[in-house]
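The structure under discussion is supplied below as structure tokens; questions concerning it will follow.
With one protein chain withheld, the remaining protein chains of the complex are depicted in position.
What follows is subunit A.
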Amino acid sequence: MAEAVGVVAESLAGDRARAARTVLDQVVLPGEELLLPEQEDAEGPGGAGERPLRLNAGSRSRGRVVCGPGLRRYGDRLLVTKCGRLRHKEPGGGSGGGVYWVDSQQKRYVPVKGDHVIGIVTAKSGDIFKVDVGGSEPASLSYLAFEGATKRNRPNVQVGDLIYGQFVVANKDMEPEMVCIDSCGRASGMGVIGQDGLLFKVTLGLIRKLLAPDCEILQELGKLYPLEIVFGMNGRIWVKAKTIQQTLILANILEACEHMTANQRKQIFSRLAES
């Protein structure tokens, strides 16, 4: 019976299932099925007949495949659930497997454990703060989760303050929980964000682009004006420069960066540097 089902899935999927390797950095759509490199040998275009013999066929070292956002496991294939570009990251060892995910342009944030986000304190109740992070429910933040905070020495946090923190609990079934200290009890940049400055929202894709290790936008901005900047993975950016005018210029540049090429960006930066 199990075999029969397999055959049916195959015939229906037939022309649809593509090898994940061939669609890397291409747009994938919800419902598409992707074959992993290991199955390509067995079921892919080459067919089973042309597979070369291997000495250690039984003990093939299968790399561990991790499904990132936008992908689901479906039997031994990957099923796409979001529209975007398929990305892949090789594991450290480099022997197949690795992480696959879909890079989509979303606006709504869904809390993820370990993400650094900017939240707004919406309520103080007893020993926890409620922080709005843009997700489906507010995150909770204990007053003890600040550097140097004790039961007697409470942190000075008011309703309406901006908090830069990290998720320690974030899953679909539980209320998300934030902290403003790392595992050593240090603030390491987290905590309440200062009074002035400007907070604005951008798409989640832009944040990821700006925080990518090979992104030059931030260096170019730093050459333009001295600035303080905080990126939250929930699509919020806080920026502060010497004057309000400069702050607004920086905010506008960052918002416009999303759909600009490197050349267009350089032109704008050189024009701003002249003025």
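Here, contacts are C-beta pairs under 8 Å (C-beta built on N, C-alpha and C of every residue); 3 or more make two chains touch, one makes a residue touch a chain; residues count from 1.
As a working rule, contacts and distances are computed from a predicted model.
Given the choices "E2 ubiquitin-conjugating enzyme", "Sec63 Brl domain-containing protein", "Exosome complex component RRP46" or "Glutamyl-tRNA(Gln) amidotransferase subunit A, mitochondrial", state the protein name listed in UniProt for the chain not shown.
Options "E2 ubiquitin-conjugating enzyme", "Sec63 Brl domain-containing protein", "Exosome complex component RRP46" or "Glutamyl-tRNA(Gln) amidotransferase subunit A, mitochondrial" considered; the missing chain's recorded name is "Exosome complex component RRP46".
Who touches the missing chain here, A:30, A:148, A:194 or A:222?
A:30
Out of A:67, A:83 or A:168, which touches the unshown chain?
A:83
At which residues does subunit A meet the chain that is not included here?
That gives, for subunit A, the contact residues 1, 4-5, 7-8, 11-12, 14-16, 18, 22-23, 26-27, 29-32, 70, 72, 79, 81-85, 104-108, 110, 135-137, 172-173, 205, 209, 258-259.
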